[in-house]
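For this depiction, one protein chain was excluded, whereas all remaining protein chains were kept in their positions.
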Amino acid sequence: MNGITGPDLIRAASAIGAGLALIAGIGPGIGEGYAAGKAVEAIGRQPESSGAVTKTLLIGCAMAETTGIYGLFIGLALLFFNPLL
Amino acid sequence: MEGPRIYFTIPIFGGINVNETEVNLLIVTLLLLVVSLILTHKMEKIPRKKTQLLAEKIVITIDNLVESTMGKRYMAFAPYMMTLFASSVFGSLISLVGLRSTTQDFNTTLCWALVTAFFIHYIGFKSSGFKGYLHSFAEPIAVMTPINMIGIVTTPMSMALRHFGNVLGGSAIMTLLYSAFAGVSSMIHLPIPALQVGVPAILSLYFDFFGGCMQAFIFCMLTMVYISNVGPSDDS
Partner (left out) sequence: MTESVFSVNGWQLVFTLCNLLLDYFILKKFLYNPVKKMFALRQKEVEDVYAKADEAQTAAITMKTQYEEKMASAKEEADEIVRSATGRAQLRSDAMIAEARDSAADIIKRAGEQAEIEKKQALNEVKNQIADIALQAAETVIEKELDADSHRRMIDDFIESVGEDKWQS
């Protein structure tokens, strides 16, 4: 196992780290699905307020997505513009 | 994955880089100017042209959005919201013609988020005075003060990162897809790179078009909500 230098190790660890960082996508996925389900329920109950519900849903989804985006950002950073290298 | 290209460096103040994002920002500005001039060209009292109808539709939509989200007292923000939305949408959509999105640069979204943060604190300061402004950090209870202090930084940071991260993520996925399809095309010896042209276009529609509009809308909505939340509500 000669020839494995420090940067190689960092790259390998970064790839694993990027994979782990994308686990953050689970939370927003569940959250947004739940929110969308609730929104469908709300629209089913009050179809006339579908515009307001949709708007709120989009905002809520964007907020919920933030953590996922952070995870994605860390993953991309580790893969493409790794600050450790 | 590459950052914006540096075209040249102005040799003052230790070198100011003129990069792709800045040039594209100017292109977007020019585009906005041209579009506005076309839309409002020879307007009449009775609208006959489709461009005028479109211009009126845009203004009415923005006005309604601002009024329903922020209330009547913040109607002065309507042109700014329009600017923000247009800059963001056009900035994201120029990637459809092969230019680099202006929003794919953290500096751009950070600047917009900082402007929002400035408005948040300026309006909080103006509406409740210096003491009330300081007191607002101890709301709802005094223990929350450190968290609220952190919020000063995290609010613009999360706004900027959300927009930037979405565009960057979309772009990264598109880059990966392009290289993947290029690999598949060369693997099955296609005479023309059909996969590279056809399939990513549909995905690009989602990531660039839908994602761009979505993020622009969300950025504007969050700006409006944050700003209207610090000031006194319409009722009081």
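Going in written order, the chains are labelled A and B, and every chain counts its residues from 1.
Throughout what follows, a residue touches a chain if its C-beta (ideal position, glycine included) is under 8 Å from a C-beta of that chain, and two chains touch if they have at least 3 such contacts.
The structure presented is a predicted model; accordingly, all values stated were derived computationally and were not measured.
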Decide which residue listed in B:T69, B:S95 or B:T108 touches the omitted chain of the complex. B:T108
Tell me which residue among B:L65, B:A78 or B:L93 touches the hidden chain in the full complex. B:A78
Given B:S36, B:N64 or B:N229, the correct residue touching the omitted chain is B:S36
Positions on chain B contacted by the hidden chain, ascending: 1-6, 13, 16-17, 19, 21-22, 25-26, 28-29, 32-33, 35-37, 39-40, 43, 45, 52, 55-56, 58-59, 62, 78-80, 82-84, 86-87, 105-108, 110-112, 114-115, 168
Would you write out the residues of chain A that touch the absent chain, in ascending order? 77, 80-81
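The rule we apply is simple: only the chains that are shown with their structure count from here on.
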Quick check: how many Å separate the C-alpha centres of chain A and chain B? 19
Considering only the defined contacts, which chain A positions touch chain B in the complex? 55, 58-59, 62, 65-66, 69-70, 72-73, 76, 80-81
Quick check on the complex: what are the chain B residues that touch chain A? 1, 3, 158, 161-162, 164-166, 168-169, 172, 214-215, 217-218, 221-222, 225
